[in-house]
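Comments concern the structure below.
Of the protein chains in this complex, all but one are displayed in their positions.
Letters are used for the chains, namely A and B, taken in the order the chains are written, and counting of residues starts over at 1 for each.
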């Protein structure tokens, strides 16, 4: 396996320029809105190098949006997002594409390329960004597929996979090139307890073995608390609570407590903003 | 009231111009920049198959029928003037100058254009384009460009095939069925058809139509609202807009080429 040292090496060189900062991602006073819908209001967040950082929050609060902001697919209205000390929103197109080679993202929907087999999907980033011979690519892809338990499904098309399998295949693709930063959007959704355990271990292992940085967006409180080094709870356009899982459990904010315990009624409204239910029903009568 | 109308008109104008701007940017992003032969060639080949080879059957069948109908209709008129020896030029010129490029473009918009819009719209809706972007692969280069060039290459080839098949279809009806002299069919054609004026101009028309149809189809897909309803609307829009644009440009090109 001559390539692993090569990959590690390139990462090592990349790291040299960033030893100044411990934070691979640094979000500063960032505001973002979709039309009139303000999603983030001067939000601050940091992601520490080499750690697993989890982001939790109610559905529709803007977690996926946040990952897309970090990936440079959306531009904030104001504030800044630094990746290894460089501003993502201020990058031009080619710089942005260069930077994206160092990150990868597992999309909430999986987003496998529907016209390619599972094998070709996982091989896609390798083929696009390296000139490795096909025999080596095959080894790399099979290793990744083995890691997510899908080596036997390599010749299936994405349409032939179940939801959970598709997500694991997408996970294999996201880690194909061992990028510096991996953002997982809901990696546990739709997994049975066994594959969930595999995915949890995989994220942890990637982090420990290769020194990657992971950002995990998830609702699964127990899983998140078990692998995260640092957790952010996002609601109401801000970070409402942060800390290590231990600190978070002791957090005094009722919102955080409600979220962690999964109580329906509490400080965080479960409903999308709306007129009072009783009023609306009365109007209809 | 008047102000409201004016405002609506302004909004529509801005909307249209913004749409054109996005379409232009998309096209520029797709076709500018050096293509990598190693990666580009297999992609182009695959799309030539999807866009070109798979359209061949409909093109050949329609070309045959249109040539046969032209010969039948032309014969009944020409025979009244005793000018049935002009059947060859009539069939050949109508096909070369107009029907070949135009009908091919219309069929192509319906067959390949709508499929491309739907394919790309669906890729957008399922975040395949987004995830490709996040993998530092430009979807304009990887997805749009090969399809665009495959269409631009395929359509003139299809138009040439359409025209040739149509002329043979005209021969089938005119000569083999209605009894026009075979030698006269071809020689009158040769006397009246010019390689530059007619054949090349027809091919130029077809290349222009190919740009228009591919541009519209790909942009409608790329700009589609990523829902099933948005995609179905984009598909319809592709066929309607591309067909109208082809007919409008056909008039302009005809006026420029043959009008003077």
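Operating definition for what follows: a residue touches a chain if its C-beta (ideal position, glycine included) is under 8 Å from a C-beta of that chain, and two chains touch if they have at least 3 such contacts.
Following the convention adopted for this analysis, contacts and distances are computed from a predicted model.
**Q** Refer to UniProt and select, among "Zn-ribbon domain-containing OB-fold protein", "Lactate utilization protein B", "Spermidine/putrescine transport system permease protein" or "Outer membrane lipid asymmetry maintenance protein MlaD", the name of the complex member that is left out.
**A** "Outer membrane lipid asymmetry maintenance protein MlaD"
**Q** One chain isn't displayed here. Which of the visible ones does it touch?
**A** Spelled out, the missing chain touches these shown chains: B.
**Q** Check each of B:23, B:69 or B:193 against the chain that is not shown and name the one that touches it.
**A** The single option touching the absent chain is B:193.
**Q** Considering the whole complex, which of B:58, B:72, B:164 or B:178 touches the chain not shown?
**A** B:164
**Q** Where does chain B touch the missing chain, residue by residue?
**A** For chain B, the residues touching the absent chain are 42, 45-46, 48-49, 52-53, 56, 81-83, 85-86, 92, 96, 154, 157-158, 160-161, 163-165, 167-168, 186, 189-199.
Just so we're on the same page, only the chains that are shown with their structure count from here on.
**Q** Could you state the distance in Å from the CA-based centre of chain A to that of chain B?
**A** It comes to 43 Å between the two C-alpha centres.
**Q** Mind pulling up the chain A residues that touch chain B in the complex?
**A** Going through chain A, the ones touching chain B are 68, 71, 73, 97-98, 100-101, 103-105, 107-109, 111-114, 124-125, 128-129, 170.
**Q** Looking at the complex, which residues from chain B come into contact with chain A?
**A** 39, 122-123, 126-128, 130-138, 142
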